[in-house]
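Everything below concerns the one structure shown next.
Omission of a single protein chain aside, the complex is shown with its protein chains in their original locations.
As written, the chain order gives the labels A and B, with residue 1 at the start of each chain.
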Amino acid sequence: MAERYSSFEPGGRRWLWQRITAAFLVVVLAFHFFLLHFVNHADEVSFLASSARMTDLTYYSLMVLFLITATFHGVNGVYNALENQGLTGTKKQVVKYTLIAASIVLVVQGIRTANAWAGLPTF
Amino acid sequence: MSQSYDRGLVEDFGRWREFSAGMWAWVFHKFTGWVLVGYLFTHIAVLSTAISAAGQTQAIAAENDVYTTVITALESLLVVRILEVGLLAVAVFHILNGCRLLLVDLGIGLDSQDKSFYASLVLTGAIVVASVPTFLAGVFG
């Protein structure tokens, strides 16, 4: 029977990364919420204020890393959910590449936005 | 020559009322996960108005560039503010239950997994209620 399960794509690595990103996101998401709703109020937001934060290199790199991990964690979570539903074959491949494409678009757009604030080229 | 019968809906009869803590935790975690991914995409979409605002030096100084106006307009809507409170609830639960799941993955406290689920629910409620004033500040004024 074992050959029925040999897909040669062990999910172990994705499982582990989902946990590693989770541990990171717990801290950074809490920080993000705290900073942008309690320290700075969302209704007082302005380009200048966002820009002031983003020109700080530490903050910039933290936010980019936040974007990448959040995208991975979220999109991988969606993929897992669909996998649990028993998605297989061509449909699964289509979903997989659609999700990957969406993630790339999201990350690129996010970095462009961050660059706009940081005064870097938005390519 | 026995043919079997798929019970369809009979099969799920009464199931949701019989769910245990672990099952509810999973349902909520999945739901909040979907909401958060959805929000991540819209969040970046809204924020990327900053890209087109980047060149307008004068407008930025006067705080009437595209980005600032869009965000301020959104924040002045009561619906948006209420949705933000909802987002906070969703995020806080996902964080707390996520911590619970990390512990479960590490094999810590599996016997009290139901209690930790209830704890994350209660804590989420408390944090959200405490944050309502901050989140709704200024929208009525």
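Worth a mention:
We adopt the following convention: contacts are C-beta pairs under 8 Å (C-beta built on N, C-alpha and C of every residue); 3 or more make two chains touch, one makes a residue touch a chain.
Quick note on the criterion: contacts and distances are computed from a predicted model.
When the listed names "Dihydroxyacetone kinase subunit L", "Electron transfer flavoprotein subunit alpha/FixB family protein", "Succinate dehydrogenase subunit B" or "FAD-dependent monooxygenase" are checked against UniProt, the chain not shown comes out as "Succinate dehydrogenase subunit B". The residue from B:A73, B:L110 or B:V129 that touches the chain not shown here is B:L110.
Across B:M23, B:A45 or B:L77, the residue that sits in touch with the chain not pictured is B:M23. For chain B, the residues touching the chain absent from view are 1-7, 10-15, 17-18, 20-23, 25-26, 101, 104-107, 110, 113-114.
For chain A, the residues touching the chain absent from view are 1-2, 4-7, 9-16, 83-86, 88.
As a convention for this text, only the chains that are shown with their structure count from here on.
Across the complex, chain A is touched by residues 30, 33-34, 36-37, 40-41, 44-45, 47-48, 50-51, 53-54, 60-61, 63, 65, 67-68, 71-72, 75-76, 84, 88, 91, 95, 98-99, 101-102, 105, 131, 134-135, 137-139 of chain B. Chain A makes touch with chain B in their complex at residues 19, 22-23, 25-26, 29-30, 33, 37-38, 41-43, 45-48, 50-51, 67, 70-71, 74-75, 77-78, 81, 102, 106, 109-110, 112-113, 116-117, 122.
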